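This report refers to the structure that appears directly beneath it.
Missing here: one protein chain of the complex. Every other protein chain is in place.
This part shows subunit A:
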Amino acid sequence: MTEVADSYLEDINNDVCPICKTDKYLNSNMKFLINPECYHKICDSCVDRIFSSGPTKCPYQGCEKILRKNKFKSQIFEDISIEKEIDIRNSIVKIFNKTEKDFKTLEEFNAYLEKIEEIIYNILNGVQVKETNEYIANYKQENSKSIHQNNINIQRQHDIFLKIENKKKLINDEKQKLSKQLIRELQNDKKIANQQITNNLLNSSLDTNLIVENARKNLLKQSSARRKKYIEQTKLLQEKFMSQEDLEMMNYSNPGLPGFRKHRLMQQQATMMSPFSPFNGDRSVNLPFEVEEEYFDPYTSNVIKDAQYLAGGIRVEQIYKKSLFEAFFGLDCIIKEEKSA
């Protein structure tokens, strides 16, 4: 019981602003904000109240950090340490923003990534803060041009990505509309066809079977024509919304791989072309036996009749093959000769 009560209390504490003691329960519009300087939680009205007149100290007791109102933001992760790490990571990655393309070998790129992680770790855990900050400042100075350029590139790619995503969404919406329309039309056709059949049956002197058959054929023709039209329309959609320019941009947002990566990928594909051989050699295709369709065996014939086994995916050919395989599994391994060496 106490545990439950404790957690309940904690919940309450989580929902109460530690400065003005306002409860979220009473004021559902209340939002908690944090400042990346010290990561103390303060409600939005307090922020307005305390920081509107300019930067001041954090209202938490013992916290001497000077906070500015414009740096406050809402918390994304429940765990403050994660929130903190993400912030640091974002700021670092903005500076260390080289891509795979900027490196000649994979090793160099990996070393670069490793360096970034090391910096983040240092800042987060307060290890060698001075040296790390110096390193960052130096790097920033040395590479200011490329950092700027890369950031612009990243931004542009992101913009293009958003644009294309929007277009894709539009296309999908249109497609859905069309498919709904198609279904409606098909149903309509069917109704009309049924009516026609009844009319014809009442009025004409033809054979009833023939009438029904004709009507059915007509309906099929109609529906297939409609389907064709639908497919054409969906194809047109793609062209209508995605201009040539967009397609080019799509390629731009997915830039090609750097040389070393391409090379490796090609190698991988080459090895993937041949079947996987775990024993340093290809499996012999010519097995020393042939599996026939049926054998006389009381044991397996019982199994085939049993629905339980069949439902489990057991097939009699598999049993035959497996048993036969085991029959030749090491038949020609003469231990006496092979092991004595």
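Everything that follows uses one rule, which is that a residue touches a chain if its C-beta (ideal position, glycine included) is under 8 Å from a C-beta of that chain, and two chains touch if they have at least 3 such contacts; residues count from 1.
Here, contacts and distances are computed from a predicted model.
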Absent chain [UniProt protein name; select from "Urease accessory protein", "Gamma-secretase subunit PEN-2", "TFIIH complex kinase subunit" or "Proteasome subunit beta"]: "TFIIH complex kinase subunit"
Given A:G54, A:G126 or A:G330, the one touching the chain that is not displayed: A:G330
Hidden partner chain, touching residue among A:I183, A:L265, A:L287 or A:L310: A:L287
Residues from subunit A at the interface with the omitted partner, ascending: 274, 277, 279-284, 287-290, 292, 295-299, 320, 322-336, 338-340
